[in-house]
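Part of the complex only, each chain left as placed.
So that you can tell them apart, the chains are marked A, B and C in the order they are listed, and the count of residues begins at 1 in each.
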Amino acid sequence: MTSCCIQLINPNTSLSMTERILTAARDVAAPGTDIFAVCPEEGAPSIEGHFDEAIAAIGVLQRIKEGREQGVDGHVIACFGDPGLLAARELASAPVIGIAEAAMHMATLVATRFTVVTTLPRTLIIARHLLQQYGFERHCARLRAIDLPVLSLEDGSGLARRKVREQCLNAKREDGVGAIVLGCAGMADLALELSAELEMPVIDGVSAAVKLIESLHGMKLSTSKQGDLDFPVQKELSGYFKGLN
Amino acid sequence: MTSCCIQLINPNTSLSMTERILTAARDVAAPGTDIFAVCPEEGAPSIEGHFDEAIAAIGVLQRIKEGREQGVDGHVIACFGDPGLLAARELASAPVIGIAEAAMHMATLVATRFTVVTTLPRTLIIARHLLQQYGFERHCARLRAIDLPVLSLEDGSGLARRKVREQCLNAKREDGVGAIVLGCAGMADLALELSAELEMPVIDGVSAAVKLIESLHGMKLSTSKQGDLDFPVQKELSGYFKGLN
Amino acid sequence: MTSCCIQLINPNTSLSMTERILTAARDVAAPGTDIFAVCPEEGAPSIEGHFDEAIAAIGVLQRIKEGREQGVDGHVIACFGDPGLLAARELASAPVIGIAEAAMHMATLVATRFTVVTTLPRTLIIARHLLQQYGFERHCARLRAIDLPVLSLEDGSGLARRKVREQCLNAKREDGVGAIVLGCAGMADLALELSAELEMPVIDGVSAAVKLIESLHGMKLSTSKQGDLDFPVQKELSGYFKGLN
């Protein structure tokens, strides 16, 4: 097998989160997989709603284009709303995986139903729409929010992490599920210890996405350029977006 | 009833299309409704895929913010993919309506099932996802594409318009539907004449969206700021996006 | 724009409720819109189940026929079960809107999910079936009943109205929704004050239906006579139903 180079895109502008995500990604990488992490230069420091996602999508596309020019073997969009996923698939020639889809797919392979634990309640609707689009509505028993912002996972206080653990325990006790999906890239480093403590799969999308890219790469599969994910129709983009396609 | 000021946003950068859409919108405006049209300064000249939509969403949000500051009573997003719709609803205080949703809603009020006629086949997936998100999968019997780009509707040749008519006739004959939804803002001016010729509702989303804004305005209803469509979480946006929230 | 004449049909025989509904309807009518209200001469004083609905449907059809002969521009069926809606669309040449569909459609335009608050628990199944038929199952987070009959809204005691308010407050607190749909024509006059108190859209179907009729009229759209909503097949009706088609 040839080596596999993965571009890990953190769609927000937080460098510390980018670093932490990279660590989580590298922890699961196969030998021969090379991962580097990027984030937008301009955009939002955290992504907590449709508005933030729309902004983040541009940064994602800019990085996708760079990655494509560098010839990477796959791209990961490391934000649980999978911002810009289908647009990125149009732009990319390599596979593109979002961490929400990655975690959800993996969850359905190890359990019949799962619970999602995410950050702010207002982001639940994004997860709901993704479940619907990916086909996993029936597989998701419940959506839970810790009611703290994304960056609270980074504040060193440990509060957010305690709340994630608490919601996971609640899910195990009340939801009748076999797995838990962590609904934020910033929770990536919690998956292993929570899996061990709860004795059930607690799934992080960052590592899941890395493995799916490796899988597609190993199968010599890439984003289909037949049909609606073909490269964007060539046209003159203007202003800030000039040359993005 | 107080007067109603509507900001009509063409998400692509084509000024001529912006003008034509404005005309269609004004044709159905109630007395007391004031409509002005804007488009992004920077972006894509036409929107034909997820990538184009991601770019267009930024232009939409910039215009939404301006419109909000101007105190408009409603915003219309005049592209059939409804790009940036939920993000725009977060940013706006007034109602925001996309033309795809508007046309689809209206179609279900006058017929049990409808056909969508749009431009490029690659955009069909966008309409499919919208039908799913809006709840109208069962109401849509078929999706048809004329297989010509959006701007061919503007090229003066009449070819695209003949193809739209042809697909509408096919839909009437073959699809068992009671209405047709025109799947592009650039087809707005065809609705009335096709309705007359086919003797069935052929629905343009631009006029539908204008009427829905007038309706919400008349009911004193606006985008809910309770829950997941509340204004974006305040945070420091950087670079090109600075100050957009 | 030409003026618009709307026939507002209260499907039950309560004259006082007919009056109150008319007031609510006129409150949102555009200049140039003329609304008059009718109710069946024979039938049920309130509609609280499938049986009542079946009876009400006949009164609705009788009034629809009259309205059609009078050349009205649209008909509203002002009972939350939308009794006889598709039959009425066959019989009418103008648009026909039910208040349940109207309120539900409007709710999806201002919020991602809504709660319905209605009267007797036994009517919840009717709302469930409508959500399914209209495509809004995923948009409705919960159905709530105040467990009081329809006419308790008219009894002057204020009890029913307090219970509606209470359920709306519960919905805001517990259901994670952005809007509330009032599930009875008799609650029409509560919408504005509850919207103001709860600071979120509380939607009345009577006014929503009026605006949708105005919208369709303004777009020169009417019920499709192509296909399954065409005028009833001509046949000899007998007895009480003679001449109804």
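Basically, a contact is a pair of C-beta atoms (placed from the backbone, for glycine too) under 8 Å apart; a residue touches a chain by one contact, two chains touch by 3 or more.
Note that the coordinates shown come from a computational prediction; the quantities given were computed from them, not determined experimentally.
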So we've got 3 copies placed here, but how many does the whole thing have in this file?
6
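The rule is simple: only the chains that are shown with their structure count from here on.
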Give me the superposition rotation angle from chain B to chain C, based on Cα atoms, as a multiple of 5 degrees.
180
Report the inter-chain centroid distance for chain B and chain C in whole angstrom, where each centroid is the mean of the CA atoms.
27
Whole-Å separation of chain centres (CA-atom averages), chain A against chain C
44
Of all residues in chain C, which are in touch with two or more distinct other chains?
112, 138, 176
Along chain A, where are the residues that touch chain C in the complex?
121, 124-125, 128, 132
Where on chain C does chain A make contact in their complex?
112-113, 138, 176
Using the touch definition up top, name the residues of chain C that touch chain B in the complex.
1, 28, 30-32, 86, 95, 97, 101, 105-106, 108-112, 134-139, 172, 176-179, 192, 195, 198-201, 203-204, 207-208, 211-212, 214-216, 218-229
